[in-house]
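Incomplete set of chains, arranged as in the complex.
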């Protein structure tokens, strides 16, 4: 199988620390040929640091170059996911786009449609799918240990975790707050356990009290006067088959833990908790609590990049697909709509 | 102040163990004059045990007797709350009725209206209102420690707590399952922190998988073939002022704890957890976790009976009122309706 | 089924506190008609206390009386198990004999042979067989959870638990020390998991250093000058199918825990620990630790007496049989022989 040519769009931290190292590790399958950033100096510095041949500040120029990539890693800001992904697909590139898929349902749907018509892989970088705990959860579901899952509590809560850097509080750029940045991860995991169906009923509330009031931050200080997004979101999703998800996510909330990321999954045969992975079931007529004390840590970005390359190569993959991304984005939009009513 | 004359209707455990001892303890304010049960032998045995003068198997006979009571403790089955309470009010008695208020919203509303027109106290026995933790929660709310409460997670979960006795799985008698028996308690507490407003939007799901499948019980064994009610209920309530409640209740659920009864309360100034009572706020520019290690246990039934007598005597009282009971019953009905849609 | 008539031989604590209450609880199946003790005053006092009709100080007299019993509970000292059990069998009584079966292999073998020829039930009171943990261990073995068991570590250790009363340090009466009194229990459990086979090789060591030196006791003080038995015994048993048991038992040993009673069971599919019951296996390709947090306590003497009555009535029973007792006693004897070589 010939090596695929990859290009990075967006020169931020996530390109530098996550995507490029993962691609480099997979050098038998993929070669990073170019990096493209609005700021050509940034692009060049990053290219030098990682020994990448080309740097661009204009993606179209890159597509026209001799080193036209086969696949794009889209690491731009949320509101640029759509234009850069569309352009890449138009240029017949596979795309691994950072999460969330887009900032509107319409965008994500169009992106999925173009990918389909172009017969290119469009995928989203929900790397938490690759944790050993989530892999084990899926195995337990597949083997019938859990029975049918009918309720999930999904949480991604921070006590005072409004980032003091980047654009996390800017609604135009981010498209939203805690839900768009954090909740989206855990919602993706929960949906994955329910065949990624579309809920038929959603009720949600969003808040911004702490974000607008300001105070002590645990991820740097934020500017309360520029806080435009929700700092907390609580939603109930009900599915056509009567399954349900309770989603709770926050940048800031007066709760004990600094960070609380978890799924509680309730099935007809057993329940499970994601972190640390535990099963609550029955055996020999008695109730059981089962722990898995020896799960091994893995590099989840590396695994997710592998999964994307597998998809590009037509192999089995658990990557978040363009279609899943479109469903997810539609749910997010409906959560915001419910909260605004 | 002359002593009030009390009569008990219903000769079960809750009369014997909770209400009569509490009334006896308050003998300066109240005298138990009669006990009334469908089964006259049961009534008489209970009367003898507690040195109560009269035993009846017909309430109307009691109302016509010389010892006509001033107040009734209604300890009958859920579906008899309505007829016996209505009859007591018609006979100009105050009523302390066991929870839930009734088995339909219409019943609870009529009960409240009759009490109002008769100018009698109708109250419900939600004794968890009297725990030192809930009292402290209310004090912290009143003093501004919490700021405005905007979200509450309310839980009354049992892992395998379908009672193996009584009528807990019979829908006709009970009116419902976990929500009607357990969730109602914690929902009452949550509503009490939000001025007992009516939510304008409700989305809920109910389940009966474990109840119908049977298995190991931790409160005796139940007959899975006669399981007619929900074993779990999850609901999201959204209020006109954008506050929200997430309610989770179960008789049976594949979760770790045998029993998990709690409120997590999120306010603009601080958050609080009910059990054990804890505050999560800020002080001197730093985040604080505050515990209250010396709360004293109290006899909550005694306190609730006192609160009822205070209401009868026209004094301040934190008892659950007829109006609150009507609101609560309406919410329960809407939760069931949402789940059935 | 007519009620069986039971008589107690031996008027000590274990009759008073364990056997008579259990029999009384099972009064639908059995009636205690007499109690027999060397000391007629003791016999009479016990009979009065428990409302038993007859008291004897001579067993033969009892067998000749009108109230001849159907079954005997033999609660005499270890060295009297043999004569009183033989006499009871000769008188066509079933016998539930206290542990250990006897003080020599020959005795236990003769007792089993006589019971067989008389077609009477002879059983031994190893009540630890009835703990919920051992029941669960057997279920897990039967269901294949454990696979084949190939090694067991069996422990009944006390740090300073030489009883300061009774005859526990008298070799003539007891037949031995820690092994005869404590180890016998846990060895019975271990053998029960290995089809109660006879080991073909045994190597053991016994000690009496602390017993003879004296010192601080945690179960009263003992007289070091009269200490005639082993205070500790360590044995390795190897079975024809290559399974093995490591047995450790002590009255006194310089170890941390005051009391340590446990089985560690190693099977081809999983391992298990008896107290608290835990499984160590594999699930979904990962190693698991499973706890059973809700085992209910039960009255193990009551269960064992039931099991004996079941056997007497020809029903299925997990009581320690006469044949098992004979095997057990032979193993004990071989352990002592190995230690003396």
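Read from first to last, the chains carry the letters A, B and C; within each, the first residue is number 1.
As a working rule, a contact is a pair of C-beta atoms (placed from the backbone, for glycine too) under 8 Å apart; a residue touches a chain by one contact, two chains touch by 3 or more.
The structure presented is a predicted model; accordingly, all values stated were derived computationally and were not measured.
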Identical protein chains in the complete assembly, only 3 of which are shown | 6
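The rule is simple: only the chains that are shown with their structure count from here on.
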Expressed as a multiple of 5 degrees between 0 and 180, the CA superposition of chain B onto chain C rotates by 120
Which chain is the middle one, judged by CA centres?
-> B
Which integer distance in Å separates the CA centroid of chain A from that of chain C?
-> 62
Measuring from the mean C-alpha position of chain B to the mean C-alpha position of chain C, what distance in angstrom results?
-> 51
Can you tell me which residues of chain A touch two or more of the remaining chains?
-> 285-287, 289
Residues on chain A engaged by chain B in the complex (per definition of touch) = 147-148, 150-151, 153, 159-160, 201-205, 207, 209-210, 213, 215-216, 218, 232, 234-236, 238, 242-244, 246, 248, 253-256, 264, 266-271, 273, 278, 280-282, 285-287, 289, 341
Chain C touches which residues of chain A in the complex?
-> 136, 139-140, 143, 145, 279, 283-295
